[in-house]
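The complex appears here minus one protein chain, its other protein chains still in place.
Moving on, here comes subunit A:
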Amino acid sequence: MSAIWIALLETSTVPQSYTWLLPIYLVVALGCYGLFIVGFGLMFFPTCPQEAILLQQDIVEAKEFLAKKGVDVGS
């Protein structure tokens, strides 16, 4: 990272006093990009409410079977 920065400095046409700002801009830009990705992923977070219903059915089925076989399914 610092090698890239130094190389940029050498060839830079930006005034000397501003060059230290470059990596800061980069970090901020990266941060914004990261937040964007997180937000995007958050919006499209896959959810499955129907699975909860299916699970409840499975639990009822399991309890019925096991109770018949003598397994204690009370909690």
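The rule we apply is simple: a residue touches a chain if its C-beta (ideal position, glycine included) is under 8 Å from a C-beta of that chain, and two chains touch if they have at least 3 such contacts; residues count from 1.
By our rule, contacts and distances are computed from a predicted model.
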Protein name (UniProt record) of the chain left out of view, among "Creatine kinase S-type, mitochondrial", "GPI transamidase component PIG-T", "AP complex subunit sigma" or "Dolichol-phosphate mannosyltransferase subunit 1": "Dolichol-phosphate mannosyltransferase subunit 1"
Candidate in contact with the missing chain, chosen from A:Ala7, A:Val27 or A:Val71: A:Val71
Chain not shown, touching residues in subunit A: 34, 37-38, 41-42, 45-49, 51-52, 55-56, 58-59, 61-63, 65-66, 69-75
